[in-house]
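Excluded from the complex is one protein chain; the other protein chains are retained at their positions.
Read from first to last, the chains carry the letters A, B and C; within each, the first residue is number 1.
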Amino acid sequence: MNFTLFDLKIVEYSFFITAILVIMIGLYGALVKKSLIKVVIGLSIFDSGINLLLISIGYITSGTAPIFSPALVKDMPLTLENIKKLSEGMVDPVPQALVLTAIVIGFGVTAVALSLVIRLYRHHQTLNIDEIKNLKW
Amino acid sequence: MVGSPVLFIAVPLLAAFLIPLLGMVWKESIRILPGLVLLYMLVLAITLLEQVMHTGTIVEILAGWKPPWGINLVFSPFTGILATLMILMGFIIWIYSYRFKNVDFEEAKKYFILFMMLVTGSVGIVLTGDIFNQFVFIEITSISAYALTAFYKHRDSAEASFKYLMVGSLSSMFLLLAIILIYSQLGTLNMADIASKAHLMKPEFKILAVIFFIVGLGIEAEIFPLNGWVPDAYAQAPGPVGAAFAGIVVKAGVYALIRIIFTLFDVSGTHQFLIVIGLTTMIISEMAAIRQDRLKRMLAYSSLGQMGLVLVAFGIGTEEGIFAAMFLLINHAIGKSLLFLSGSYLVYNSADKYISETNGMGKFLPVTSFLFALGALAVVGMPPFSGFWGKFFMMSAAAHANMLLIIALILSVSLIELVYYFRVINRIYFYKKESHITPKKPTVNAVIAMATLGVIILIIGFYPDLISGYLHQASQALLDKGKYIQDVLSTGQLLTH
Amino acid sequence: MNMIYILFTLMFGGAILTFLAHKVSGLLRDTLFVLTVLASTVLFYTKIHTGDTVDFSISGLSLQWGINAYGRIFSMIVLGLGVMASFYSVSYMKGKERLGYFYFNFLISLMSMMGILMSHDLVSFFIFWEMMTWSSYFIVIYNGKNVQRSGINYIIFSALGAYAMLMAIVMVYAHTQSLMIPDMMQAFPFFPAAYKIWLPILFLTAFTVKAAMMPLHVWAPDAYADSPMAYTSVFSGALSKMGIYGMIMVFVTMVNYLPDDTWFRETIAWLGAITAIMATLWAIAQDDARKLLAWSSVAQLGYIITGVAVGTPLAMLSALFLSVMHALFKATLFMAVGAIEKQTGTTKFTEVTGLIRKMPWTFISSLLAIIGLAGIPPLGGFVGKWMLYESLINSNHYILVIAIFFASTSAFLYCYKFLFGFFLGQEEKEWEHVKEAPALMVLPMIIMATLLLVFGVFPGIVLKPIDLGMQTLGYSTTAGTFWSMSGLFNEWGNQIMMRPLAYAIGGTFLFFLIILTVKGFKETRYVTTKDISSSGEVPLEHENLTFSEGFYQPFLRAVCPVMKRRMMTYYQGFGQGMEAFFDYLRRVYSGNGQTYAIYVIVFVVILLLFKNSLFG
Partner (left out) sequence: MKMKKILVISLLAVFGVYLAEVLFKLDFGRQFFQQGVKDFYLITSPIKLQVANTVTAIVVNFRGFDTLGEVTVLFLATTAMGSILYKGRHQLGERTVLFSGSRIVTTGSRLLFPAIILLGAYVFIHGHLTPGGGFQGGVIIATGFLLMLMAYADYTVSHVVLSVVESLAGITFATIGLLGMLHGGSFLQDFLPNGSLNDLLSGGIIPIIYIAVGFKVGAELTGLIYTALNEKD
């Protein structure tokens, strides 16, 4: 019997487990930490967790990158059948495209968040989120 | 053929990229160009709307790929009306804020770019037929909104914006989670395709996706436990931006939520959930509104309450209910924007915006005060202004669905709303002006913008037929899920193969 | 274009033009205002006939306007008072601020009252009802006194009523798919049992608010007293009658079909009676003429409500007749108070005395109105009250009769207070300069007082249209049984020989009038309040020795246990409790961004935990 690491359920799902753990850590940071910077870091980690989850959705066991590189298509005519056969071993490209967008958006949000933190520090002279609540009720 | 729906996105984006360049050459252009773009969009929207009402939904394919492979925009009667409403509000608010930050070129440039993108993002949310694309537009809208909320430098606006950002980024994460779940099951992102394949999803995935969508979009649609940021953001943002939030952004959020619930999945219980959550939102925010001593916060809470009412109306789920919801939506967009626009002149002087600052303004700012009162009457649903019809249709839809208890609850909450609006009107007209306040006369363009909104309120109030035909078609379009799927999936020629 | 459209266009256009004319010139504004009222009255009476209707539809709702004989009774009150009050207000409001605003709302409220009477469908009824509410609200707060109190009370209660009505309307609409009032009447007997109970209750909530019935009356005294007197005459005279208009319709079309309607009628009748008693007592306790009249209005409406609730043909006749009479005498009285306020600047009995010789015309019209109010023959009030007593006795409501009789008798006390406080008593130096009010103010009062006399003597003039109206409602004609037009004194009370009694009363009245006048001219010595000495001391100038100070103290002490509990305190307590609760509740918006984020997660977790019961 050809036993590989991937036969273990826990290893097989390690991507998901890691992603969920990263999400939890990020959320914990965002919800509990007092420092605004840490809150932003927490949100950013949360974002990474989601991105990890997104990318692992598209994974296919021992799949290749969805690129028809010269080495791959070297000596076969580009017929529909050949391409189909090649594409069966490739991982799903769509989550990769989506994650690219998600990362960029996450980056944009983080940039805005950090600039807001600078403003808040300027205004309140503190980064403690519990002290920044002039607006309430 | 004036154009196609994609121009609603492409033209303002092009203009947004152009503004920094043009601004170097001709400074006034940064103010004029957004207006021209919005005007063009308005003309386009009205033309397309007229066309759609007669010939049926326009589905525009992008990049030459037929759905579900490419992204597509859907200009149906339902989305078309919302898009037109948003663009109209955007244009009016542009008129209002034409002289905004008159002295500071850099700030004005950023304001106009961000504002235009706020409108464009909201229109994109409404028009797009792809969930991931919707997510991108939600982010465009949100980032513009964060920046606009924090626009004033010497107030607590950064605090409000940070709260908005915290909750907002959670919202986008949950949206992504929902998209991941859907993609993992169906391998597609197109709304119509998802809707037609929804039965293939495992139920636990479907329900989890619905929950994450409700949370993610609920933050944009401002439902109860997720709306803590709303009063802060509305109150701290500049007046026109507050109006845009109430008139444009929240509408997009509600649209997205409604689209998910009505079209994407056929999960039972979502309609009842909408009703419950709408009622909770309405009750709690109206209760909070009556205890406010700051005008803009009061308006913000009131806006929450109104949106709760809209959700209840959507939750009824019948054609009548959706019609009523659309009516309420339009009324709220116009009325609440008018309140924000005129209200910000009534409390122009201080950053605190206490309601007591409006005392006696009726004498000094007669037109603004009058329009404020008009907006308040429209929002509380006094006949013969536009709000009444929305309220009436809503009530009669609920009665048809045999939800008498809900009617009673809504009406008793409306009583609270009535009280605080009339308290403000009383102050404006019958109190003595506080001595340290110097009234600020509205500029001409502001008066024009506010008066336009006032006239719309009166016209709809006296002649609701003007829009009710469109709204009936719109509500049918929303309900007819099969037609939506067919319209989208049968569009266009597959340009390859 | 149909005349009905023209009527509404005229009134609405007139209102807007008047509002705009305010910016141009005062004279133009006044002219336009009076012309609008006059023109619409003329139009209504010459061009619009009973039975005229117009149909139209808005957003798929088919609506209908028209006028029937029943509406005509009330249109008489609305337009008649409208014309009188418009002349009066031109003079009364002279020199005040924001007249454009005042006249605009005045005309809108007249228009909406006509609209209520001419609506044959529930939606336009509701629209006009709400327009009436806000236009009158804007006038209530016009003076700027107690704006947050009286104004907000008024709007809360009105809205409470209006929303109850809206709910009833949508229930009817959902059930019958039609908004027409006649359709509703026809369909009512076939409604489900729960609807049969709730519909009348909801409608009555709306109408009794405007008619100021007991638990919902608290807005009325303040609102009546705080609005300008020129409008209060319409407010109390005509606007409150819209509540009666609606109540009668509810009783005729709905309560009659209740399987067991006795308890319903009894409850409302008793509420009306209690309103009458309590409001009378409160009226007696007032020192301000506005408040006194306001409470008195509430009391009078209580009788009318009792009449409506009892619902026999005679009771209904009396209620409608009393409505017309109340409009006349209460409007006259409010106008008189307005005239006094205009001339002296105050309306307190404790400050003004002895105006009889200075304002004789005001006095005479007030006198007639007071007599009418107190129900003394030969004025209109007597006829109405007599019919009310009779109907109550005929329908075996003996205790109710006693209650009404008690209220009615106690009303003499405040009537006297009003008359005595203002007009009789010593003349004060302070008021020497006071002159009679301008002719434009006096004339409407005189006209109305005269009408009161005429209607009292010839009640048939009023009873005939009322009878027509009641036939529209489904009553058989009362002309032959209760009254007819034959003879000088109409034989409206054929069960009782009225004629000798009336002659006797008339004779006595005339006798005393002549004797007292002659005696009065001969023997009266005019003194001031300071013309006394008590315990060897002459009172100082600033001491208030007016007779009206502490008027009726013993009586009030006797009834004070009843008056200790005021409805208002309960409402206030409720309101404060609610606001405290709201204040507590809004603390969920803690102001901390992190808390809001935690709410999001809490929400997610709740949804996840209950996902199986929420979504299936």
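Just so we're on the same page, contacts are C-beta pairs under 8 Å (C-beta built on N, C-alpha and C of every residue); 3 or more make two chains touch, one makes a residue touch a chain.
Note that the coordinates shown come from a computational prediction; the quantities given were computed from them, not determined experimentally.
Student: For the chain that is not shown, enumerate the shown chains it touches in the whole assembly.
Tutor: A, B, C
Student: If the hidden chain were put back, which of B:Ala150, B:Leu175, B:Leu328 or B:Ile437 would touch it?
Tutor: B:Ala150
Student: For the chain not shown, which residue from C:Ile58, C:Met568, C:Val588 or C:Leu608 touches it across the whole complex?
Tutor: C:Leu608
Student: Taking the full complex into account, find the residue in B:Ile58, B:Ile113, B:Val249 or B:Ile355 that is in contact with the omitted chain.
Tutor: Answering carefully, the residue with contact to the hidden chain is B:Ile113.
Student: If the hidden chain were put back, which of B:Leu189, B:Val310 or B:Leu339 would touch it?
Tutor: In the full complex, the listed residue that touches the missing chain is B:Leu189.
Student: Which candidate, B:Glu204, B:Asp266 or B:Asp465, sits in contact with the chain we can't see?
Tutor: B:Glu204
Student: Of the residues in chain B, which ones touch the absent chain?
Tutor: Residues 4, 6, 9-10, 13-14, 16-21, 24, 60-65, 68-71, 104-107, 110-111, 113-114, 117, 124, 132-133, 136-137, 139-140, 143-144, 146-147, 150-151, 153, 158, 161, 177, 181, 184-190, 200, 202, 204-205, 208, 492, 495-497 of chain B touch the chain that is not shown.
Student: For review purposes, identify every residue of chain C that touches the missing chain, sorted by number.
Tutor: 598, 601-602, 604-605, 608-609
Student: List the chain A residues touching the unshown chain?
Tutor: So the residues of chain A touching the missing chain come out as 6, 12-13, 15-17, 20-21, 23-24, 27-28, 31-32, 53, 56-61, 65-70, 73, 78, 80, 83-84, 87, 90, 92-94, 96-97, 100-101, 104-105, 107-109, 111-112, 114-116, 118-119, 122.
Convention: only the chains that are shown with their structure count from here on.
Student: With chain centres set to the mean of the C-alpha atoms, which chain is at the far end from chain C?
Tutor: A
Student: Just to be sure I understand: the centre of a chain is the mean of its C-alpha atoms, right? Then which chain's centre is nearest the mean of all of them?
Tutor: B
Student: If you average the CA atoms of chain A and of chain C, how far apart do the two points sit, in angstrom?
Tutor: Taking the average C-alpha coordinate of chain A and of chain C, the gap between them is 71 Å.
Student: Can you check how far apart chain A and chain B are, centre to centre, with Cα atoms defining each centre and the answer in Å?
Tutor: One centre to the other, that is 30 Å.
Student: Quick one: report the Å distance separating chain B from chain C, using the average Cα coordinate of each chain.
Tutor: 44
Student: Among the residues of chain C, pick out those that touch two or more other chains and give their numbers.
Tutor: Each of 586, 589-591, 593-594, 597, 601 in chain C touches at least two other chains.
Student: By the touch rule stated above, which residues of chain B touch at least two different other chains?
Tutor: Expected reply: 159, 162-163, 166, 170, 231-232, 288, 291.
Student: Give every residue of chain B touching chain C within the complex, in rising order.
Tutor: 159, 162-163, 166-167, 170-171, 174, 207-208, 210-212, 214-215, 218-219, 225-226, 228-229, 231-232, 267-270, 273, 284, 287-288, 290-291, 377, 382-384, 388-389, 391-393, 395-396, 398-400, 402, 404, 407-408, 411-412, 414-415, 418-419, 422-423, 426, 429-431, 463-465, 468, 472
Student: So in the complex, which bits of chain C are touching chain B?
Tutor: Of all residues in chain C, those touching chain B are 58-60, 123, 126-128, 130-131, 134, 137, 141, 144, 147-148, 151-152, 155-156, 159-160, 163-164, 166-167, 169-171, 173-174, 579, 581-583, 585-586, 588-591, 593-597, 599-604, 607-608, 611, 614-616.
Student: Okay, in this complex, where on chain A does chain B touch?
Tutor: Interface residues on the chain A side: 30, 36, 39, 43, 46-47, 50, 53-54, 57, 92, 94-95, 98, 101-102, 105-106, 108-109, 112-113, 116-117, 119-120, 123-124, 132-135, 137.
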